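In this view, the complex is presented without one of its protein chains, the others remaining in place.
And then chain A:
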Amino acid sequence: MTHAAASDTHASHEGQAHPIRLYLTCWGFLFVLSAASYMVDYAQLQGALRWSLILIFMVLKAGLIVAVFMHMAWERLALVYAILLPPLAALVFMGIMLAESDYTLQSRTTYLSGDPDLAVAREGGHE
């Protein structure tokens, strides 16, 4: 504890010193994960399996880059939270836009699909 605090006060001058092995290992993992996500496409996996594998490999790669290469794992929590929490707002926005685009698609299929009967049927349904 005391040691950690003491090294913290000097960290801004001495910087992030980690064994080179760590970076090489991380690099290796990134290569393997990239190859794996390429294989998802090469093997033509479809549906939920494809999407979940893509997301898992993506999150693992992003985590490795941020934690090890960008040294986030060794920063104080105050910085980690200040940087990593705000992007969650983008996730919320994504959710909102997903609902919105569903609605747009529904309107397009109903009114713009070139099938007048469908549009008339919908209109009539309300009256």
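Basically, a residue touches a chain if its C-beta (ideal position, glycine included) is under 8 Å from a C-beta of that chain, and two chains touch if they have at least 3 such contacts; residues count from 1.
Keep this in mind: contacts and distances are computed from a predicted model.
**Q** What name does the UniProt record list for the absent chain among "Putrescine transport system permease protein PotI", "Sulfurtransferase", "Cytochrome bo(3) ubiquinol oxidase subunit 3" or "Energy-coupling factor transporter ATP-binding protein EcfA2"?
**A** Result for the unshown chain: "Cytochrome bo(3) ubiquinol oxidase subunit 3".
**Q** Which residues does chain A use to touch the chain missing from this display?
**A** Its contact residues with the unshown chain are 1-2, 4-6, 8-18, 20, 23-24, 26-27, 30-31, 34, 37-38, 40-42, 44, 50-51, 54-55, 57-58, 61-62, 65-66, 68-71, 75-79, 81-83, 86-87, 90, 93-94, 97-98, 100-102, 104-105, 108-109, 112-113.
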